[in-house]
Structures are given as C-alpha cells and as structure tokens.
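Structure provided below as structure tokens; questions to follow.
Yeah, one chain of the complex is gone here, protein chain that is, but the others are all in their spots.
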C-alpha cells in the first residue's frame, strides 16, 4: 500500500520565492565554472540546506568519450590602457574573463589585443559571457562601448589564472521513496554571475529537494547539481546501468524570468514525463509552449543520447537563445524575481504531484456499472463543490480502469483534470471498487 | 454461399412512419417504470406484432453488482388543496407521481409538502419526470405555475402505490441469420408518457424486428426491450459469456424528433458499427454529429463497461439533455412525427444493409489487372447510370481485395459509397474475380 498523493498547499508555498531569490543573491558573486573554487563554494552553500553528497572525479579521468579537464582557478584579470588605468577589471565582474582562459601577462598593441576581446555590438553596455573549455585560449569580455572607445597604444593585459590537476565536483542528493524508480531533477552549476541561466535552476532544484525530503513519496527523487555537459557525462559514466533507474526526469534552468513556460519533450516524445508536464501546463490556464526534442540545449542532450534515451525533458521559462540577456551581464538579479520563481516552483510541484498520482487501477466490478448509491458514493458526490463533474469523474475512472489506462490517460480522455480524476479514484478505492494494478517486478 | 445483400426499397418503407406513430399513440397513456403493470402491458402490446420472449427476473435476484428491486404498482396519486379540490391528479398525467414513490397518505402543511413537490421553474407549464428507484422516497411532480400559486394551509397528499416482490420483465426477440454472430438493438421501456425518450425507440426497434423477421440475413439479430440500466444489467448477467456473440450493436432511443442525427461511438471508438454508422451518415448528405463514447447516457454504459466492452454505440436524433422537453411532459405526441420516425427507420435500415454487405474478398487474379473486357465487365460498366464511377469501383475493389480491406475500407479509401462498391463486388464475384475470405471458425 502506498500513501495518498502528496499535495502542497499555499501554506507550504508561502515565502518560498523569496527564499529562492535570497539564495540567488548570495550565490551571484561567486565565479563558477565547470571546475574550481567558485563551484565548490556553491555546492558547500547548498549543503547548508540539504545533505548533498559531493562527488569528485579527478582530472584525466575518462568519462565515456571525454576526459575530465584540469581545474581552473582564477584570481585576477585586467586590462590597463596606455595610461596605466584598469579599464577592464575582473573584480568588477567575473564575466570579464573568458572562462578557462589560460594565464597571460603581456604588453600588446590595440590590434593584437582585439583578437582576444569579446563584446556585443548590438548591446553596447552589456558584457558577454564566453568560455573556452577545451581549446587553449585566453580572452577578456567587456562592454562594446568601452572597447570601441579604446585609443591606439600599448596595453597591459593580465589573466592571473592557473589550470592544474584536481577534481571535477558535483552534488548528488537522493530522497528514497517507496520504489527504487527515480525521478531526476538535474541543474547545471557552472555559470558565473548569471541569474536566470542558471542560478534560478540551482535555487529551484534545491527548494524541490528540501520540500521532497519532508514527505513520503512513491518514487525516489534524485537531485543533481552538476557542471554542464561534462558533469552529466561524468555522472552517467559513473553510474552506468544504474542510470536506467531514472524513469522520469527534468533538466531545470531558466525558471526565474517572466516568460511563459516552455517544455521541451524528451527524445521519446510521449514519455510519461512529457504527458504529465503537458497536462499540467494545459490545465494551468497560462500561455505556454511545447517543443519536440532536439539535440541542442542543456544536459537533456546527454540524458537523451541514443544509447541512454532516458525520459528526461526540460521545463523552463525563457530558455537559451530565447531572451536577449542570455549569456550576458544583463542576466542579472533584475531579470529574475521571487514571484516568477514561486510560480515555477508551484508548476514543478504540480508535475511531481501528478507523477505521484498517476497510477493504473483495475475496476473490481468490471461487468456493468457498480451500484454507486449502495456504497455511499452518491452522498460523496453530493458533498463535492461540483457534484456533476465528480460523478462524471467516478464514471470515467470506472469505465477506463481496465489495466490499459492510467489516471492521466483517463484525465485526457475525459477532459477532466488529473486532480479530479485522482480524487475520484481515491473514493472508488475506499469503496473497494478499484485496486492498483501490480506490474511484474 | 450467402445471399446477396438485403435491400429495402421505398415500397417497403411506405407508411412505416405512420405505423410507428400509431404504436406510440397507443402506448403513450401506459404508466411504465422499471417494473410493474404498465411495463408488462407494453410488452404484451409488442407481442401482438412479433413473437417476443418475455423474460422474468424475480425481486432480490443478484445481477452483477445490483439487486433486482421490488415491483412498483401505482393506482392513484393526488394532492388536495385546503379546500379539498384535487389540484394534482395522477389520472390526468402519470408523470405527476415520482417513479417508485413509496405509498403515503397524509395531511401536510405547505412547507412540509414542498420538500416532496418537483417543478421546472424555467418551464412553468411543464411537468417534470422524476424517479427514485433505489432511495426510499415519495414525491409529486407538477407545473411550476400551479405549485407556486398554492395558498398556505393543510394539504391532503396521497400516493396509492405498493412495492412488493415480483418480477422484473423484459422482452427479447432473436432473428437467426446464417451466422450466430449477433447484431443487437436495445431500447429501454421504462419511461411513462414520454414520446421521444423513449416510445420512439420502442416503435423503431419493433419495426426493425418486424422487417428483419421477413428476410434472410447474414447476421443474427437480437432486439431487446428492457427497463433502463437494471434491465440491460439483468440481461447481461443472465447471458454471461454469450453476450460476446454481439459483434455490433446500437442503443435505440430519441429517434422521433426533428433534430439532426447524432451518433455516439462505442467505447472501442472505431469498431465496425462505428465506421458503418459514420459512413451511412456521411453519405446521407444530411447534417449530423458524431461523438466519442463517454460513460454517461443510456444502456451503452452497461454494454461498454470495461469487462464487456461490446461494440455498441447509440444512434439518436436529439438525445438526453440536448432538447428542452427532455424528461418533461412536453416530450409528448407533438414532439415526434411519422416523418421523422420514417427517416430514422431508413437510416437504421441503411446501417443494417451496410453491415450485411461489408465483407472481405480476395481478388482471384491478383497479379496485374484482370482483363475486364473479356469477361463482359465493360458491357456491365456501359449499362450503368454512371459508367465512370462503376469502372472506378471495379478497379478499387480489385486493387484492395487483398484480404486486408473490407468493402467498407474500400468505400472509404475510394471515397465511393458502400452501395456502389458492393455492386461492383457483386459483379466481380459473378465474373469469378472475387471470392469471400473465410476466417478460421
């Protein structure tokens, strides 16, 4: 026997948006990358809230087709103009240095310099976010207005960084449920001072882990805080066949801005997680978009590679390339809000509640309709806010509980919401008119 | 060898609408319910036309999840106002008494009384039709205008009814065909003076039985005249696995009004009966509606319960809840007409003719086209009213008679009607270019 479906009411949700926003404010200044002290400090901060396991993968480790890179530690970076003034200064924004820049300290002409300066001409006040993880290079990023006004002359450039052997780190938290089947929430932790992509994902994933850790669940829930690409590859490589325990999953990011929800389906296209998220969004009454899987984006690329093909989609608001501030200094604390985060949290919790509820039942009285009145179900109907809808929900659940339809199937066929259908199933279960279908182990 | 398709021409149809209307007039005054003398008298009247078998199921019999109730016999019911005048009188309309009212004879204040008076405020001249089969209650139904004008005072109320052990009765007529596979027509017989729902169904079902009894058919045809819900449950419970002989079926009711045809699909959704009815309606040139199955309505709820899942749909005109007169005294002899009944009959007969015709053939010359001219088929083509269409029908039947396509499939793919396709198949069969596919027994 499993517990009744978990629900989170408005009391549980109150103030959660502000908590998530506060975490984003705290983590914003850290200079994260796919490795390094900023990333380790971020995981340490998360451990204050949940007992996250920190996994370490040494430099040089083969993870599928990849090699874990060296650790990048950045201390300072600047550009001094011919007059000796620091016109670009890492301590003003950690976006000023290209991620994984190799160390450099040199005097350069403006022309030589410009091959290593990155700007956004279309947004002259914003600093772009650039990385060069697997190509040996160095660079500074700055506002286009500033760079285009630089006079001719000799410049002093410095990137005070080291690249050395060490560990790739990621955080893993597992909440055990009644079943060993897992629901995965995966968020990347490799972006420096960028809020929507992806401090919002870190904050929401942590909040989900916190809330889930306090309830009894049907599924086990795994929360991964990983550097993008190399982190999910490292985790998948480590766990091997155990990755198949992931039955449903979502990649979490870009959940703090004001855009409508966007769901990118798993590679399977109609996996249960796909149908659940689409059902939740369809019944949200809010504008939203649904996209088929494509092999570009976040870590769903790895989870959905052809040898794995896990049922992992991605639920975001404005996602990569869909908002002008993406990968720029304008993806800052003003772009995300406590209110948006809270709305995203509520949507994710509804997805979880739906997964937990979505069972397959068998009508124990499948020949003709059972007599509802004799079992007090008409009284139950009468006590509901919408008796007609509840009666229809009872009839639909009875009619389709033939072992071939889940409650979500029934919700879709009946055009009634999963909550009403699940309530009806609970009443019918209490009246011994339903029993859960047990699949072979 | 089976006979050629049965056809009913306009000669056979002439006057049938009037005959059905006359039967409705005759049966209209009887006070039917799910049991009782009015229902028995109705079945007796039908036996004058066809040799209906009357089946009896005693009170207290368990039928699946249900118990056959006691028999309700109503003799009189009235309300006397403080002046002693009969303001509600069962002998004026048998709708005045709630079906299955328990006996009562009492003096009541207006307030006490009103808890047992049922009216239709939105239609102040109409008497509603109410029942309380499985809840111990009593009630009178009357025009809202009358009830709202009742003065304060003491009222004498009387329901002179008995509820006693006896038999639930239903009628069953089987026309044996070449095959033991059955086509079921089921109509309910439990409504008192209400014409569209469902004296029209009784009259049409009887007419179908009469016409079918005079022809040789491929299928066996079963006609059930049953009290709603409990009657179909009782029949299904009695016949057990033999219900599986029903390969196609329709619930017949609401076939006398002027509304467009409405077809509610079986739970299977694309059973042959569903495709046949939709084909007939699509080729009727008339406005019509098609709905997916839902577990609310008439006895298709029982036939389509998950343990049975019979291929039974329901073909009506305006159905329950779709016309204002539904379950009121306004569903009277003016709402239905001989013309509408006749049109419904023609549609049902076309459904039957299509079922009878819809066979699967094998092209006996499947490698390249056979030479039609050599077999006189071009002369056959030339003799047709539309030679081009007939030639196309021949080619389509030859091309798709591969064992995987029925004539209905071919009609749909070719966008030609089943009649033309069936004619072409007959010609090809005569030319030994087709043989019927025999399935394993």
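When the chains are written out, they are named A and B in that same order, and each has its own residue count from 1.
Simple rule for what comes next: a contact is a pair of C-beta atoms (placed from the backbone, for glycine too) under 8 Å apart; a residue touches a chain by one contact, two chains touch by 3 or more.
Just so you know, these numbers come straight off a predicted model, no measurement behind them.
**Student:** Touching the hidden chain in the complete assembly: which of A:101, A:237, A:325 or A:371 does that?
**Tutor:** For the chain that is not drawn, the touching residue is A:237.
**Student:** Could you tell which one of A:20, A:141, A:224 or A:304 touches the chain left off the display?
**Tutor:** A:304
**Student:** Which of these, B:18, B:47, B:322 or B:399, touches the one chain of the complex that we don't see?
**Tutor:** Of the candidates B:18, B:47, B:322 or B:399, B:399 is in touch with the missing chain.
**Student:** Where does chain A touch the missing chain, residue by residue?
**Tutor:** Residues touching the hidden chain, for chain A, are 63-66, 134-135, 229, 232-233, 236-237, 267, 292, 294-296, 301-302, 304-309.
**Student:** Footprint of the hidden chain on chain B, which residues?
**Tutor:** Output for chain B: 363, 365-371, 373-374, 392, 395-396, 398-402, 413-414.
Just so it is clear, only the chains that are shown with their structure count from here on.
**Student:** Once you find the CA centre of chain A and the CA centre of chain B, what distance in Å lies between them?
**Tutor:** Those two chain centres are 55 Å apart.
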